[in-house]
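Supplied in structure tokens, the structure appears directly below.
Excluded from the complex is one protein chain; the other protein chains are retained at their positions.
Chains here go by letter, A and B, matching the order in which they are written, and residues are numbered from 1 within each.
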Amino acid sequence: MVEKEYICIICPVSCDLSLTDDNGDLSVSGNTCKRGEIYAKNEYTKPVRMITTTVAISGSVHPLIPVISTDMVPKEKLKECINLLYNLQLQAPIKEGDIIVKNILDTGVDIIAAKSVKKL
Amino acid sequence: MREIELVIIGGGPAGLAAAVKAYELGLRDILIIERDIELGGILQQCIHDGFGLHRFGKQLSGSSYAQKFIDKVEEYNIPVYCNTMVIELTEDKKITAVSPQEGLLHIQAKSIILAMGCRERTRSQVRILGTRPAGVMTAGAVQRYINIEGWKTGNRAVILGSGDIGLIMARRMTLEGIFVEGVYEVMPNLGGLRRNKAQCLDDYNIPLHLATTVVSVHGKQRVDGVTVAKVGPDRMPIEGTERYIPCDLLVLSVGLIPENELSRNAGLELHPITKGPIVDTTMMSSVDGIFVAGNVGAVFDLVDYVSLTGEVAAQGALSYLRGQRTHSNSIEVIAGDNVSFIFPQNFYATKDHKDNEKATLYMRVKKTMKKVRLEVTCNGQIIATKKERFATPPEMLSIDIPVDKILDGQLKINVLE
Partner (left out) sequence: MDQESVKKSIAQILEEKFRPNNISFTLDDDGLICFEGSMQTWQAMVDFCHAVAKLPNIKHVVSHIKTPEKIYKEPVDKTPYLKLGIIDEVDVLIIGGGVIGCGVARELSKYDINILLVEKASDISEGTTKCNNGMIHSGYDTKPNSLKAKYGVKGNAMYSKWAEELGFHFNRTGSFVCGFNQEDADIIQGLYENGMKNQVPGIEIISGERAREIEPNINDKVIVALWTPTAGYVEPYEVALALAENAIENGTKILLNTEVFDVLQENGKVTGVLTNRGIIKTKVIINSAGLYADEIARMAKDEFYTIHPRRGTLGILDKENKGKLHTFVGKAPSNYTKGGGPQETPEGTLLIGPSAKEVADKEDLGVDRDDLGFILDKTMELTKNISPDSLITFFSGNRAATFEEDFIIEPSKKLKGFIHVAGIQSPGLASAPAISEEVMNLTIAELGHEVAEKVNYNANHVFTKPFRDCSNEEREQLIAQNPAYGKVICRCETVTEAEIINAIHGVIPATTMDAVKRRTRAGMGRCQSGFCGAKVLDLLSKELKINPAEVTLKGPNSEILTEQTRNFQRGDSL
């Protein structure tokens, strides 16, 4: 039997989660909502994180545009995703929600613009 | 001199929410004055997620949160002057502003909402000793350089302050290739949310040092190190625990204070603890027709609260403009057991409330507590209660109170374990 402690990162409440793995049978306590349970199980089997960063853009007031992932991506792919984004060069205008990278590194998650940027 | 019904000073989340709400309530003669070149305020550099859980039911980045409101402002064609700085505000609501496009603007406002936000505390305010080299910056300044301008401000950083901004910046700097040696916190407990420690520090193996502070800065031209030391219960450094840490950047996340240059200018009465103007539950300040929204009144931890106060201020301004502010009582809400301050500080009592109308009071507690009950009493009678699983000083609590039940008497809030 394996026991793990996590701090839930799903919402600001930051619940203390305890996970027990009894021969593949996972149980979670300490959560105050369903999402906490899912988080703990994910964290144990395949931890995931949101991506938020910036991408270079030209033709706009500022040289960067913020972007965000539509869902969480596997933690181990985070660095690779970010490196991919660091090498992009976008062109204004872009609207908030526009897809910047579809299905990034086959994660099934899109990267979208987190701001509307007008052309200068 | 131009006359405008409602002038909103500041185009961040508080000002934007106020403008949108005022428009939706039917007001058309609105002007937003923003000192930056774009709307959105500090949210534009907050590219991390975690915004808008209450309002939008999902976690947006700060910039997306701002965008939702900016889109509304554009849709409604609410007039905006960007790049415009208010340099004078009088008690009788005369505004003097400057901008390169408009020159000197003279506006007579019928009502005003102050939404200038807050500013960061500096190294002198936390009394960090030593030299004054390049490489000592507030977290907000570093955030702006990294997220908006695209520049790194060092290679090896020490962060002082474990509030959410400090934690978020630790991750952000790491992802941009700045080595973060550690986060130091003068208090014995974490300043920000624990989930931010988990995903910003633990994920990247960044150590957190509690009850430890930066005592002094070293280096003549550029920072070449800092001295940290453990602190005692009095928050003063303990002799003999000093440690020298080589670094070329010291990032300060040591608290925020309301921006109150204009509030003072207009003669608004300020509160000694919040450092912002004293307001009633309609967000009106001590000066008739001047309202307050968001962090300019008290520093909030959640942007949803900031935009909510903007909406309350808009409603208040409208009632004021339409002459619906009848003779009323202003009742001070007393900060009772374990409460360090309450915002708004005063309750606006009137007979003209609608049935079931509620007012929201925000507060911070004095110490960390588990399983607490918030209790609002009027003349000793409990009129509202709320349970929270935990309460910590950095997090704002809120409670709704039924307004139609209160006309006068003594109002008090206790937070009980």
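The definition used in the following text is that a residue touches a chain if its C-beta (ideal position, glycine included) is under 8 Å from a C-beta of that chain, and two chains touch if they have at least 3 such contacts.
Keep in mind that this is a model prediction, so the values were computed, not measured.
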Fill in the blank from the handout: Contacting the left-out chain: of B:Ile95, B:Ile146, B:Val299 or B:Val415, that is B:Ile146
Completion exercise
Contacting the left-out chain: of B:Gly103, B:Pro233, B:Gly323 or B:Gly380, that is B:Gly103
Problem - Footprint left on chain B by the chain that the document does not show - result: 35, 37, 83, 85, 87, 96, 98-104, 106, 119-120, 122-125, 127, 129-135, 137-138, 140-141, 144-146, 148-155, 176-177, 216, 218, 220-222, 248, 261, 264
Problem - Contact set of chain A toward the excluded chain (per top definition) - result: 54-64, 86, 89, 120
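Convention: only the chains that are shown with their structure count from here on.
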Problem - Length of the line joining the C-alpha centres of chain A and chain B, rounded to whole Å - result: 26
Handout entry: Interfacial residue positions of chain B with respect to chain A in the complex
Key = 37-38, 44, 47-50, 53, 59-61, 63-64, 66-67, 70-71, 147-150, 175, 193-199, 203, 302, 389, 395
Practice task
Can you check the complex and tell me which residues of chain A touch chain B?
Solution key: 6-14, 32, 49-50, 52-54, 56, 61-64, 66-68, 75, 82, 96, 114-116
